[in-house]
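Here the complex is missing one protein chain, while the rest keep their positions.
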């Protein structure tokens, strides 16, 4: 898969006395691959809450002038890739509110599948909504008191029962960073569809702060250390008492998105304890064992398929070499190519290296094929560059089903493997041969160190871990008001 | 060398009837690595000239609204990296003028070494100047008539004698794209310090247009074919009569910048007929022969040193592997890291891959060391990632001298190899061993296919092909006015 | 009073099929004097609601591109002058929300005196707030259902009981334009502190639309006809059934702000049936009778005191003449004069006309003195212009008390007549004589056609029509939730 489509990145930090907005900026910079539509940061000192949001990359969305007013001791940040709602600042996160118990901020990665039901409940209660985003729903649901709420009870946050209620009523995928006067709360939905992990940040004069991020690749750049992942259905609080945790008594089968390993996550992240880069290399090795081919060289599609390419080369005993150069300055452009250039859109991004390709039998390794619009032109590009044969190897199984948990794979109609067989796809892309990694093969690699672990592989096998029908669950007014 | 410092990129196109501004946009997109400070496009139909310039990447500088008014049948474009003058739109190119013979536009890559002298001549003549840029000097010198100029003479452009005069009076480095009513002129200074090449662009209904670019990597994305390089001291015209050429009767030793091969040029460009990527691989192979080392794996610094890394691995018979992940969204940010992060600035950009590095003896291949501020932190990063040993190999000789031909290498004081021996540098960066490619070794590789070819390697050996003293040449008023 | 300080302007229009956003733009243009900080327009078709807001004058806040998406058949608009909250777009109106009963928008002129109490009630209910503006409070209170609400009941809007509740629970000054799927609602607080009037708009092919505006001066420019004022405590609906009205069974003494006649309103407005211009002329005439003076000419301070000046001249049988020229291009500037110019700030705005003033005994008529910073420099300016004597006449009584109903007169400390006697003020401003219109004199003029009419003249006599203590009223949860 070669498109720039990712879902959101969230971040939170508790480090009173540090420049938390600036640290959040650099963390979002490291999480940029998870969303390029907009970026935002909100900070608080427990009383006042301030935020800034901007369109585009985090480097485009923030200037020093924007950072200056972002004062406080804790903060949350967000990179947005739109899965719902139009591309405007209006839907940009974090969302913030003033509540009875002080400021409240929220950043969200995922997709709430019963949003329509939750929306109706809030509207009936008389809570107006400004956007059509899930994040506003979750935020405003948190602002509603639970029954018999005792604010400021000794030793406990008023926000905990509200977050516990959220776990009960919200369905689908949501990894949240929530900010209020009691600190930074992290929360993963009961299936743990999207990742979220915790780090420790030494700062100042021997102080220890805490951070929360979608991926661990955000930690090293800001000088933080990975501690652990948030568990599915777990609520953590990062605050003056360090890391505190509440777990749901009953959680369903964990179902983290396996596509994070295939394509989304940055290779230098560890997800649930496993190195993404290493898994990708092993996907490549395994693929070489499953579907070998007589060839001279192995070329990975930069950048996401390079580890799989190297792994394939190692597994096949073939030479790994660069065969495609990617324009490093690919960014969001609003300029449309003219008709002539549009036919060859992939050429704006990649160039074949004739010197390495001429006369060679090439294995082209990519991480996935979703809509099938890129693979064909890439095969042609290699042939134009002199390749004698082009054998395509995909380091994941055929994507056959849409995702309803926050990843934009398109609809059934747009997904090529839902429409065509592997042989038909091979013809479509003009490859000499085409093979995918098998689903058992992929899961073997993923489960190497934890055989019992559950994953969501619905985009490959259609086995969705949750019901997708919004409204079947009969939420009562009491559910959201507490009981 | 890992910094984003490059010099300018120029482009020109003659294709009446095509959307030349849009094609120029995508060519500049492909030449983005040569300058990220500002981008500009000027178009003409021979009578009217229009331009738009903006700060930042070409994708930031242009919207569809900006492209719309850029009508005409030929165009020039420019990506600027400042070597002179401050970072404002004021110095952004192209520069344009109305002249006696219609519109005139100019885009420039290089550094004119007798700018002070040329400036004084123009001011004395009563030609005022608006900026302190070389490009305005060259443009306004072109607007001055030569003696006994006969405009519109049959079969010849009035601009040719003016461009020939420019070759006589301007010293230093300049590769130019000049636009006027007679077409697009390309010009390389007599030493040919900076590259410039010609392509052919099929368009419309069987028509052929012509393009001019700093590097051939601009051709494939726009559907053009490489034809040849402009020769040092050559003037070409792209226009209704195809490609026309005038060569200086006497040209000095060619002296194209060898650093283009080392670092500047995109790997998928061919410069003077040689694949940049291939040369870099061979630099790596040659380095492995010159300075072998007992090690387990080879890691290249992404992205510029990847080919050298792969070449070194091949030459040394070692395994090539990814060991450093680079943040793909590195862009111009105006946010300063806080003091704590500044110490580890390289961590904002690179992460070590523990899974591949742990316990290994690593060869780290980079393309160059200029100021020496990045190599040390990279070595430390690999050690943090678990590397048992780190051996640094640089695929070019030590940079010891500043460049006065348009490349920002800093001053003598800033260049580490001017200040320290190789062993001192090794200690400075904390490597277990350090070796550079030898200058003869590098030139052997570069000259493989053309042993007699001349290059400028002044940054390595201090042997500048031209006098650097502005004012020693006694330009006469007549020189610039023609005789 | 010569400052540009006004309070807000509101507008509403029901005219399906007309370009309601554009008409709202020109109405806000006519109401510009009531607020220059920001301007906004929201439109709806009953389902979708869209808005645009911008800083500065309405001509600065809107471009054609901004108007284009503002589709729908009814709209509200707002010019803001900040009485609470900082100068940012965040507080700019209208505010909008999605509710159970569709879109809801609100534009507000006034100041809610029990805002703190309302705020607490909403927060306790779990409704979060985004700003500290009264308008958001009123909007979100409207979103809360009343008990036993029957949506869509035949012949009645679900919004009526909510608006009736608002009249019960909100104290202070509020003239509102509310937009929802049932049309445009207008509402004036029970005392009717701020004005609001209704007009009829012929459009299209014989259709009749309806408009609502703070002042009737908004009607002529858009081709509308004045119908009547909204009564204190009245709720009107402009919609498919024309103008409908609900009145509170019990309303207190009406108390429209008399300062609207003195200074705020545009002279070409009719307020509660009286021509503002005419009243101002009569203030001047009455003042001439109350406090005559031997003089040669009468000069009014442009522009607000011109009618009073002309009236004074007529009443005194003196010649009216222009004596001060005002810079017509006075606009919001962010440039501070240097120390030297700051001393004479009034000179940036006014120039004396020596030709008319030299050697003359001048009566300078202004409408009010609040802080006393302008009158002194104006007297000096006339003397510089050659005036032999300067007699100041103020066409309203001394302002002695702050306003808590939405007008920014400053605090007790800032109000000069709270601190000084009339004679002390005369000395302070350096006039040869000083006289104010008496309060009975002013009220006589205002009540000419309706002797029993009540007004708020608290800024003159300190007799505030309502309690100013927020929290004394014990609002119950039921009050806001309905009962």
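Chains: A, B and C, in written order; residue numbering restarts at 1 for each.
We take it that a residue touches a chain if its C-beta (ideal position, glycine included) is under 8 Å from a C-beta of that chain, and two chains touch if they have at least 3 such contacts.
This is a predicted model, so every value here is computed, not measured.
Considering the whole complex, the hidden chain is in touch with B, C. Check C:95, C:203 or C:312 against the missing chain and you find that the one touching it is C:203.
In the complete assembly, the contact with the undisplayed chain comes from C:23, out of C:10, C:23, C:49 or C:211. Touch with the chain omitted from the figure is made, among C:303, C:424, C:450 or C:469, by C:303. Across the entire complex, the residue among B:144, B:227 or B:468 in touch with the chain not shown is B:144.
Residue-wise, the contact with the chain that is not shown comes from B:99, picked out of B:36, B:79, B:99 or B:175. Although one chain is not shown, part of subunit C still touches it, namely residues 18-19, 22-23, 25-26, 29-30, 32-33, 36, 57, 59-60, 62-64, 67, 203, 217, 220-223, 266-268, 275, 277-278, 281, 303, 306-307, 310, 314, 319-322, 325, 327-329, 331-338, 340-341, 344, 347-348, 351-356. With the whole complex as reference, residues 96-100, 104, 120, 123-130, 139-140, 143-145 of subunit B touch the missing chain.
Criterion: only the chains that are shown with their structure count from here on.
Remark: the per-chain Cα centre closest to the mean position of all protein Cα atoms belongs to A.
With centres defined as mean CA coordinates, subunit C is found 63 Å away from subunit B. Residue positions of subunit A in touch with at least two other chains are not found.
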